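See structure below.
Let's look at chain A:
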Amino acid sequence: MRALWHLIRRDLTLVLRSGTDAGAALAFFVVTVTLFPFGIGPEPEILGRVAAGLIWVSALLATLLSMERLFQADYEDGTLDQLLLAGVSAEAIAMAKIAAHWLVTGLPLLIVAPVMAALIQLPAGAYGVMIASLALGTPVLSLIGGIGAALILGARRGGALLALLVLPLFVPPLIFAVGAIDAAALGLSPRPNLLFLAGLLAAALPLAPVAAAAAIRQVLD
Partner candidate 1 sequence: MTILSAEKIACQRAGRLVFRDVSLRLDAGGAIVVVGRNGAGKSSLLRLLAGLLKPLMGSVRTEPSPDDQRRMFGYVGHHDAVKPTLTALENLVFWAGLADRREARARAELALEAFDISQLADLPGRILSAGQKRRLSLGRLLVAPARIWLLDEPSVALDREGVRRLEGEIGRHQASGGGVVVATHQDLTIAGAETLDLEAHRPGQRTAGG
Partner candidate 2 sequence: MGTFFEMGGYAAYVWPAYGLATLVVVGLLVLSVRRLRSAERMLTLLEQARRERVDDGPDA
């Protein structure tokens, strides 16, 4: 367990120092959300009606953007071999990378999302639930994305492949999260949707690192 925290600290420094990854995901989210009104039209009623979906799909894509090279650098420069030889479990390696990714990409989304939601006329009553859905949902996106990143480790063309792999797995969190926000916007209780989302998180927390580790271990053919 101590190794996990030691890994997370290093992975955080690596991501923050590289600068590009952290900022790129946020910039992508902002740009994507900003583009929608030009496509859908500025009318508040229409935008407001689909705002929750736009926020969440953009958040999902932003998570994917910075996910592709999650393990790639450590794989290419031999760090992965050294970590495994140092007795660090593949699960800890996966969990540390996913945690660092969420802290740098998922968490900031929570802060930027309300601003972007206002931009696209999200109904007033839904802001609190939106943040709750992102707080519960973005870790799920990072966890599932982490499995995809581990699967494409060492593959020839990673980018598009990663999106194809995780798209089906992103459907449940997307449905429950947007469902919760829509319910709140209509004045209904978002509880059932948020509980399902929390359920997904509770399942993904232990299972995703195990699946990602299984994929990482395939490096040791």
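Candidate entries met the following condition: all candidates are chains of the complex that A comes from, given by their letters.
To be clear about the criterion, a contact is a pair of C-beta atoms (placed from the backbone, for glycine too) under 8 Å apart; a residue touches a chain by one contact, two chains touch by 3 or more; residues count from 1.
Fair warning: this is a prediction, and the values are worked out from it, not measured in the lab.
Looking at 1 or 2, the chain of this complex that touches chain A is the one numbered 1.
Within the complex formed with candidate 1, the chain A residues making contact are 2-3, 6-7, 10, 13-14, 17-18, 76-79, 81-88, 220-221.
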